[in-house]
Structures are given as structure tokens and as C-alpha cells.
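Only one protein chain is missing from this complex, and each of the others stays in its spot.
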Amino acid sequence: MKILSGKIMNYKTLKIDNLDLFFNEIKKSGKNLLVTKKKGTTTYFSSFININDVDFNYIQTTISPKSVLFPKVEELISFKKDDGIYVMTEPNIEKETIVFGLRPCDAVGLEYLSNFFLNENSDFAVKLRKENTTLITLACKNFDENCFCTSVGLSPASTQGTDICLTDIGNGLFHVEIITDKGEKLIAEHSALFSNAEKINKENYVAQVPLKFDCDNFTKNIKDYYNSEKWVVNSLSCLGCGACAFVCPTCTCFDIEDETNLVCGTRLRCWDSCAFGIFTLHASEHNPKPMQSDRWRHRVLHKFYYSKTNMDTISCVGCGRCIRVCPAGMNILEQILDLQEA
Amino acid sequence: MENNNMYLPYLMKIDKITCEAPSIKTFKLKFINKEDEESFNFKAGQFGEYSIFGEGESTFCIASSPTRKGYIECTFREVGKVTSALANCEEGDIIGFRGPYGNTFPIEQWTGKNLIFIAGGIALPPLRCVIWNALDLRDKFKDITILYGAKTVDDLVYKYELEDWKNRNDVKLITTVDPGGETQDWTGEVGFVPHILEKYPPHSNNTIAIVCGPPIMIKLTMPILMKLGFTNENIFTTLENRMKCGIGKCGHCMVGNNYVCKDGPVYRYDELLQLPLEY
Partner (left out) sequence: MQELNNKIAELLTNNLVSIFISYKRGLNGKIKPAFFTKPDEVDENYFGDEAQQNLAVYVHKPEVKKYSKVGILANIFALKALLQLYAENQIKDNYLTIVTVNQDNKVIVFADFNEIESYIAQHQIEKNTDEHKEIDKLLSLPREERWEFWVEQLSSCIKCYACRAICPMCYCSKCTVELNQPQWISVPAHSLGNFEWHIMRMMHLAGRCINCQECSRVCPMDIPLHLLTTKINSDMEEEFGQIAGTKTTLDFALNTFKVDDYENFIR
């Protein structure tokens, strides 16, 4: 992953005790504020209600925050038959949203996702949502065995793709890095809560995630792996559900479905997954990717090869969600390491 | 529309419906909005997403030539949810159309060359646009040959146009049906398209071959063209794959790193050979 050496505009500190005030001020200003909340053993993004619900110590949410740009269901157009002709209307996408507490890998994931939708045949909905969304990442102090951000060129200290980055530096303080104009604007609206600060060595305060594999080597050799038996061996447990694609911050595949009551209706866009058997099925019943191993191979090649040739970047951020959520123990790291084994 | 919503279709009125063959129909569509008609243009090879509001969208090539203004045509087989709803439409009904999408046949590079079009069954519609495009600019090309076959006489599409092409003296038309598909009064050839190609071998010198058909027909036709001296750079085809958005986003049509809807559907044969067999 190309790391933009984005100039950091400003440094601040924020007292953790002031977060409640910050959140309430944002809420009062009418913006939609999403924070990370705990529910049983999982953490997920939800509207801020109470500071005591907010989870700062989670490793990773089960599902990515990509719904802020690309929701699981959305309306593309709606239509109504009026006097023999169809009248079409478009959805209203306006609400300003702040997402607090996502991890640095997710900010990069959302950046890839919006670049994918906005380049060539730019998507109007993603564009509007991106313009109205401000991201505040929380640098990781912890990781688990499924995290591999460092192997794909990222790190728990990365500021790529985010507007503001917070790092817990102890003594009840967050160190704040303001990366973009949007971030600067938000901080300025609540300037009383922030104090000026100097640059720090973030590495002292974030998790150190060990390298799992050599990504440059993998992407260089990946086109030679197409016919390997190892795709079949490693996908025997895959049952073809959509969990990995749906939790993934960079998966962008979708379906378009019409729904109507014969008087009016909508054309909806909803998440889809290349792992489903019918994803590539023709009406003639011909299926170019008939076996689950074909579909599994496509998923991995898309992340590490196809997006590299099409958009000059791999599209896996090493968040590890696909591994954690898989009902059947599928593991993309196991596949990569198996292929690299001579 | 100010939002530039790529999913907002043009409203089209069905001007004429032609029943081509069992389950196959051609629609002639006119734009409801005059400004849409005036600003719309496309090139041979491109396709669109045709929709019935409430049922969904379906992908068909634009089967009419870009040299003919004021309308577009599409030909489709009734095979699923949306095509069944389209097949139930009547002249005067309104449907949606999004397009034109995809790349085009590089017809301007074929000036001064011989052209041979080889098609099977429902695969003649994707070539019809470029055939008429070439015939409407007849002086630009040398010999034009059309080899078209279907399972039975009844399955041949564009029956009136086949008559038209047969009667032209600037086109060589060879039609064929599969063995057993002929009728009493059938005067065309009998045999699979690849066999008939061998029977009437085209010269490969200064010739472009444009091939479209079911996978089995392509598989058997390509070696014959190779034997006749055609190179991978002189053969073109157009692919079909499962499509939804038509603009390279939804991921359904991907073949390797290619989006057939955006990087295709027209492929030169050497480009096609670079891709994995996922179509």
C-alpha cells in the first residue's frame, strides 16, 4: 500500500475527560456522531448517546465502518407511474457525519473504497457521503494474531486516509494529529477543548505488529500462482457465504434490485459477495467460476493483484476481520504463506 | 440531473417489436425526451442496461448502427425475470435505458480491409451494429463476407435482413443451420459454423475476422482461422458476462483484472488470450 507522506497540519492535545463535552457539542450541532460501542464480545459503530458506552480498547470491530460511505442498502432512484410516464426521483444524501474511534487500517480502507467509486464513472452517492464525513482515528495500542497491517505497508501509527488521528499517550491525554482541512475545521469548531502541542514519537505509544509475510514478493509472483492446487486445498472449508466481503472495508461489490408495489418503486443497491455461487452465474446457467476455489482465488487475487494493476495499490489493509468473522476458519494469511512456500 | 447519478436511465418508448425467432424479440426504441435523442451518440460494439421499472435491468448490446440516428435497437432472448417482463411489453410501452457503455469495434482502423463476420445463433445481434455500420460506409472496405448459422431455420434472427444481405451484390452472405435443422425449402448450407467456414475459407491477407458465438463455436472456429493464416491481432470478438451496473463497479463481470463492461466487451483475440478463462 502506498503510504502518502501527507503533511500533518497541526498537533494538539485533548484531555480524555473532555471527550464527553466534545461529543455532546458535536451532537448539539446537529451532526451524526458514530462511536465504537461494546455489545457482548463484539464492538460496533453506533450513534453516540453516553460516554460510558464508548469502547476505546477494542482490537477491531466485527464489521467495518464502510456503511458511512457505502451502506448495506441504499436507494439509487425511485420511480412512479404518472399519467402514462415514469417520473424518477433521486435520494437525498446530506447528513454530516463524524466517525470516531476507527482504526488507522480502516481509514486507509475507506480511502481505497472512495477512490474506487470516485474514479471513472464517479458514484454520486459515495461522493456526497465522503464530502460530508469526517474521520477521527484512534491509534492501536493492541493487536491480535489476525492483524497484519504492517505486512501490507501500513502501521498502527498510520495517518493515511484520516482527517484527525488520536493517540493515547497516558496521563489522561490524547495526542492529536490534524491531517486535513476538514479535520482542521472540526477542531476549530471546538477549539476550547484542544491545547497546542508538539510532535511526538508515536512509535512509543502504539502497538508493534510483527511482519507476517513479504508483500512485495507476494505481489511480484502472484500471477504465477494462478494454476496452483493450493487454492483448492485452502478453500475446502469455505462455504460460500458473504461474511468476509461484507465485513471488509475495501470490498465494493454490489447488487441492484428493483422493488415495487405496481404504483411506485425503488431501484436499490445492496452489498454482494464474489463468494456467492450465483455471483457470476449467467441466465443460461453457465458459470465462469463454478467451484468455490475459483471464487476464493478471485477474492485474493483481486486484493493483491487486480487492484494493483487497475489502481496502483493493493486493496487489503490487514485488519484481519475476514479471518475473525469466517464461520469456517478460512484464513487469507494461511493462503498467502502456503503459496509463498516454495 | 445535478447529481450526475449514473443509475438514472433514459426513458424510451417501444416504437416497434419484431419477433425474430422463438423467444427472441427485437425492440426499436425512441427517446421520450428530444434533448436526450439529440445529445445521444454511440459507437458500434457498445451495450446498454435496459430496464423495466419494478423488475430490474438487463444487459444487451445496441444492435442498431450508430450511422442511423433517432433510435436504437436491441435484440434479446426471453430467459429470466427481466427479459420475460420485456417480452410481455407492447408497442408504446415505456422502458428505461442506460448507456452507451463499454468499448467499441475499432472500425476506423479497418479502412481498406476485407471484413468477415462469423456469428452463431443469438450472437448475431452484437455483430449487427458493426455489420450495418460497415455496410452504411461500404466504400471504406473491400470484400465483406457474413457467415451466420443457427440451430434451426426458425432460430435464425433478422430473417428479413438476411434476405436483404443475400440480395446485395456487395456482400457475400453464407447462412447455415445445424444438421437436422433444415426445412424442406431451405436453400442455405447445412452444417456447423466452423465446418462451413472451412468450406468457404476466407483469405487472411488484409482481412479482419469478427467472431461472436457460444463458447463451443469460438473454440472450434479459432483454430480454423489460425490455419488460414489469420493472426491474433486480426481477429476480434465480443464477450458477454453477468453484468449489473455496466460501469465497472459492481464486480459481477470481472475476468481477471478486466471489467468486461468497461475494458470490453470488444476484445482483440491477443488481448483475450491474456485473460484467465473466466467467461
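We call the chains A and B, going by the order they appear; numbering starts again at 1 in every chain.
Just so we're on the same page, contacts are C-beta pairs under 8 Å (C-beta built on N, C-alpha and C of every residue); 3 or more make two chains touch, one makes a residue touch a chain.
Here the structure is a predicted model, which means the values were calculated and not measured.
Touch, as defined at the top, links the missing chain to these shown chains in the whole complex: A, B. For the chain left out of this panel, the touching residue among A:Val73, A:Val87 or A:Ala188 is A:Val73. On the side of chain A, touch with the chain left out of the figure occurs at residues 39-40, 42, 62-63, 72-73, 144-146, 232-233, 236-237, 239-243, 246-247, 255, 257, 259, 268, 270-271, 273, 276, 278, 291-293, 323, 325, 327-331, 333-334, 337. Interface with the hidden chain, as seen from chain B, comprises residues 80-81, 84.
In this section, only the chains that are shown with their structure count from here on.
Taking each chain's centre as the average of its CA atoms, chain A and chain B sit 39 Å apart. Residues 1, 3-9, 11, 32, 51-57, 79-80, 83, 94, 96, 215, 240-242, 244-245, 247-252, 254-257, 262, 276-279 of chain B touch chain A in their complex.
If you check the complex, the residues on chain A that touch chain B are 76-77, 79, 81, 84-86, 88, 90, 116-117, 120-125, 128, 226, 252-260, 262, 265, 267, 269, 272, 274, 279-284, 286, 288-289, 294, 298, 301-302, 305-306, 309-310.
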